[in-house]
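Below are the structure tokens for one structure; questions will follow.
Showing just some of the chains, left in place.
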Amino acid sequence: MNLDDLRTLLEQIQRQERSVDSALEALRHLPYEDLDFARLDHHRKLRTGVAEVVYGPGKTASQTLEIVRRMLSARGQALVSRPTPEAVEAVQSEFAQSRYYETARLLAVGNFPQPAETPFAVVVSAGTSDQPVAEEAAVTLELHGVRAVRIYDVGVAGVHRLLDHLETLWQARVVIAVAGMEGALATVLGGLVSAPLIAVPTSVGYGASFQGVAALLAMLNSCAPGVSVVNIDNGFGAGVCATLILRTKTCK
Amino acid sequence: MNLDDLRTLLEQIQRQERSVDSALEALRHLPYEDLDFARLDHHRKLRTGVAEVVYGPGKTASQTLEIVRRMLSARGQALVSRPTPEAVEAVQSEFAQSRYYETARLLAVGNFPQPAETPFAVVVSAGTSDQPVAEEAAVTLELHGVRAVRIYDVGVAGVHRLLDHLETLWQARVVIAVAGMEGALATVLGGLVSAPLIAVPTSVGYGASFQGVAALLAMLNSCAPGVSVVNIDNGFGAGVCATLILRTKTCK
């Protein structure tokens, strides 16, 4: 029941076409179901424009395809993270205009905005192996209309490589730090920039990295202020966080 | 070596009062030490106005007092989190104008800004026992000049209590969710609001809550987009993150 339906119902009472009891019955159950929360949801979507993502692993190609179809017709766009090769093929053969970002492992179908020039976000990554997660964050930003400046391969063991990019970092509205192993990048960056910093631990490493736990703990314990953390390898989540931070500014 | 020193040095060369070699030697070592990074640090402070915090536990009253003295003279303000009762007494007997926020366990000495009316942040907490951490976040915001609207005791097991505050939540520029036990508050809030959400797990709970680990993991795995997480019980960190998110908006 949308607002129009509700207005119709109230007008029926006004016009004596419907009894109060029957209206009461209709209202007793429905409002929160069809009206308020849907509104809530639309409200959310309208304000943020954050796309829902379909998590690809564990879904068959036909399941993924079906979900993409539904999202496309409902929202005009669909986004799948880490799709299986079969799912990529199935979606791309049906939707020719879909784009698959290979490193980022993101499959985008439908209309996505063009990134604006400013304000922009910076995605920093420590090592070559962190790149897929960094790209997932960067492409997520771009698909939400945010320019993503990439600064890759600047691990803190060679801290000067990071310092070369200070000017860019200082102009960023939000910074995403992507690192595995000991995750020290987040702390060093956190001490250099004044923008909010979102840290993404990656599962890069071996032995006592425990598939990203070492980096996760390091980031949660960062002695630099203003660092918040998302799940291990969750580049998409970091991209959404950064988008929301930038979006809330423009909704004044 | 500050900018004036550097100018002096260059002018000495210009005036032939100093050889290029001797200047080269002076420059080879010093710049990054005394000039650039200090600038970097000032730059950071000027843009963000984020106060450095002194973590109280494990410090003696006299250590804390000494650090407060130094910070006051250097910055005009000092902030101590979770000070020991002895430290509170020592600081307050020397600095009469200091304020101790008892629930938040924050001791503020010196000049702090007045919170502006808008934009504001909302701090939501799940249970009574989460309040100290929530207050730490809220007072941190206020000490940085950000209005903090408190919505406490709205655990998701009674989800309607949360829904009563939807309008306020929708107007917030950033939301901080503070919860222990199973930490579900972050996910439910994350589905309701469009602002960036910073989740703070607390050590409230017993048994398999493992001093906040259950809440921490739940928040890191939140199926709601746009949620980032800080350390267990780290209300201060969440307050700083929220401040930075709000600050970057006003620095255009």
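Letters A and B mark the chains as written, and numbering starts fresh at 1 in each.
One rule holds in what follows: a residue touches a chain if its C-beta (ideal position, glycine included) is under 8 Å from a C-beta of that chain, and two chains touch if they have at least 3 such contacts.
Keep in mind that what you see is a predicted model, and the values were worked out from it rather than measured.
*Asks:* All chains share one sequence and 2 are in place; how many are there in total?
*Replies:* Across the complete structure, the repeated chain appears 8 times.
Criterion: only the chains that are shown with their structure count from here on.
*Asks:* Just how far, in Å, is the C-alpha centre of chain B from the one of chain A?
*Replies:* Distance between chain centres: 25 Å.
*Asks:* Per the contact definition, I'd like the list of chain A residues that touch chain B in the complex.
*Replies:* 40, 43-44, 47-48, 50, 52-53, 119, 166, 170, 173-174, 192-198, 216, 220-221, 225-232, 236-238, 240-241, 243-245, 247-249, 252
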